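Only one protein chain is missing; all other protein chains are in place.
In order of appearance the chains are A, B and C, and numbering begins at 1 in each one.
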Amino acid sequence: MTIKEGDYVLMLAPDDKTFLIQVSEEKKLSTHLGMLIISDVIGKNYGDKISSHLGKEFYLLEATTWDKMMKIHRQTQIIYPKDASIILLKTGLTAGMTVVECGTGSGSQTIALASTVKPGGKVFTYEKRDEFREIAMKNVKSAGLSEFVEFKSGDARDGFAERDVDVAVIDLPSPWDGVPAAAKSLKGGGRIASLSPTFNQVEENYKHLGDNGFIYLETVEVLVRNLLVREGKTRPTQRMISHTGFLTFGRKINKDS
Amino acid sequence: MTIKEGDYVLMLAPDDKTFLIQVSEEKKLSTHLGMLIISDVIGKNYGDKISSHLGKEFYLLEATTWDKMMKIHRQTQIIYPKDASIILLKTGLTAGMTVVECGTGSGSQTIALASTVKPGGKVFTYEKRDEFREIAMKNVKSAGLSEFVEFKSGDARDGFAERDVDVAVIDLPSPWDGVPAAAKSLKGGGRIASLSPTFNQVEENYKHLGDNGFIYLETVEVLVRNLLVREGKTRPTQRMISHTGFLTFGRKINKDS
Amino acid sequence: MTIKEGDYVLMLAPDDKTFLIQVSEEKKLSTHLGMLIISDVIGKNYGDKISSHLGKEFYLLEATTWDKMMKIHRQTQIIYPKDASIILLKTGLTAGMTVVECGTGSGSQTIALASTVKPGGKVFTYEKRDEFREIAMKNVKSAGLSEFVEFKSGDARDGFAERDVDVAVIDLPSPWDGVPAAAKSLKGGGRIASLSPTFNQVEENYKHLGDNGFIYLETVEVLVRNLLVREGKTRPTQRMISHTGFLTFGRKINKDS
Partner (left out) sequence: MTIKEGDYVLMLAPDDKTFLIQVSEEKKLSTHLGMLIISDVIGKNYGDKISSHLGKEFYLLEATTWDKMMKIHRQTQIIYPKDASIILLKTGLTAGMTVVECGTGSGSQTIALASTVKPGGKVFTYEKRDEFREIAMKNVKSAGLSEFVEFKSGDARDGFAERDVDVAVIDLPSPWDGVPAAAKSLKGGGRIASLSPTFNQVEENYKHLGDNGFIYLETVEVLVRNLLVREGKTRPTQRMISHTGFLTFGRKINKDS
């Protein structure tokens, strides 16, 4: 696949450091291993390499959803790809579906959702703090996903405008603030997912989920541990992220069905 | 959404046990909480409930990708949804892409891949043991995903017919048997993922990945731990799955680029 | 070391199953790999073997503290050796010290404490349920540690008789019931450890610890994961114990010092 102006390319340095850049004819990228002329990548293919002015070779890679999430500009604690992965498969989100997200934060989860519902689907993402929404919009644009996302302002307690959505993802300090709105927005059998760092939030949220017609509640924690693979001396890495949050899932039932 | 004949419905019992059934006019489902008449669900909506002959209420839910994977008929060790989730996001697989999988096994990973590439994409899945391919075909059919999967026989060492694929997923006892074939099938910058239970397989596989033009190698292990949430007495569950396998990822480069 | 009548011996079967027996001249031990004549072990040394009537060889081993804890008769959820290990080192319990334990339960933690304070030290262990105390007494006797343990009845809320103890270990459903008594029993700088399965217990206990002059509070969870080692196919075991309890530690200060 030939790379052209406007494309987003993941540049891989010899030491596995990566840089996510948008191709334009003028830009230079200054790295710890020398200067790169970005316009050099035009006409190259993914999988090809270019050299820095110090002669170090950088490979040109397509950014995966995981890469895009890890490369965003962060103003807030982001939702990690490990957690987003589990949310996507457990809620059964696929192309063409509609999903409501609240709050947007820096947009890392928004990128995962939009990558999954495209084409034909849509992410409606609510954020009441304007400055975060601005950043999230830039991040989603850098991921090439703007057409699948509608950014909305407003507070979850005022409700979501959408109806019959497939999935609702709540990432609020008080997740229960979004539960009644999610219940109204979701179709029968629709899935809710929420992420909370503390067990107290989870416990409190269960009451609201139950009161708002959610059943089949389940909470999990996801740990990803890296293995350091070297011939004859392979071992788990010495440090890891121990906790980001608990993920709670439920399904919307129709009252008086 | 109104349920009609032929649909696949997840029936949720009052004790959170689930049954994945295909709706037909005649079938009955015998459960630990009484008999259900399957034709009763026709015309109901997802999120509605029906009663067993013992008066127990079962909710009608859409099966998510996770549900479908856990409900398949197993002849082999399956790939768990927790691992498939991470594979999907790390490889950046999305709608419209093509992916080669080898081997198919019982088809749980195939279901995850097909759910993700639809519409417009395709999973080419290789399995040399005919009896497993038969089961996988049934499982993929039950998940409603047959049109997005092409089942193929043959040994990975003979190569894959497909070219310029986006992603290759290898689940073989000797994953390196599939590495040269994956290298030929993948486009530049394409992603490989392989799953292996032992340290030794991972270590050996790294040599073959390096020899076949794969870079940016990374290996992770995914642990999902359930939280038992009850008001005033919330705690992690007492037992968990400690290990299914190590997931190894890499990217295909163009030699002599 | 020659084995004599009255000794406790751990018999190791060829498949790594173990039996903890007390040597007497008459007993027979019926196992899945044949009958063993217990008197055969008299005059043997640890590390020697005997044969069952089916010709299977059993090795004679000294029982470690860990073995003794795992072999007790259980009427209650026991404290696992993994947790006891951490309690011992974090509280700095060593030979000659005095420790108050509440409640005794089946006595597994009592065995760990007694093994550590001997010789010269003492474990005072409180249990209000007579039937558990009976079992714990037998278990401690089987571990050969009776002389280092004083079993006491009574409720923690009525206080402990001992003063200036080095360490207090609380294993109660409401650990705070034992906190004021522990505070009175401990010397300045003495350590408290308590084990609780739920987050809620830990959180509530912190208030009582703070109110009763405990500082430097810390809570940990201990996970032990087994590795299945076989040449060329080594991997973590597939299932593990995910959670037994949270361990909370603190130090007693002197008020108005």
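Some notes on this structure:
Following the convention adopted for this analysis, a contact is a pair of C-beta atoms (placed from the backbone, for glycine too) under 8 Å apart; a residue touches a chain by one contact, two chains touch by 3 or more.
Keep in mind it's a predicted model, so treat the numbers as computed, not measured.
Of the candidate positions C:122, C:152 or C:252, contact with the unshown chain belongs to C:252.
Of the candidate positions C:35, C:54 or C:95, contact with the unshown chain belongs to C:95. Chain C residues in contact with the hidden partner, per the touch definition given at the top, are 1, 12, 16, 44-49, 59-67, 69, 81-82, 84-86, 88-92, 94-96, 112, 115-116, 118-120, 187-191, 199, 202-203, 206-207, 215-227, 229, 231-232, 234, 236, 246, 248, 251-254, 257.
In the full complex, chain A makes contact with the omitted chain through residues 197-201, 221, 225-226, 232-244.
The working rule: only the chains that are shown with their structure count from here on.
Rounded to a whole number, the gap between the C-alpha centres of chain B and chain C is 44 angstrom. For this pair, chain A with chain B, the centres built from the Cα atoms lie 21 Å apart.
Among all residues of chain A, those that touch two or more other chains are 199, 203.
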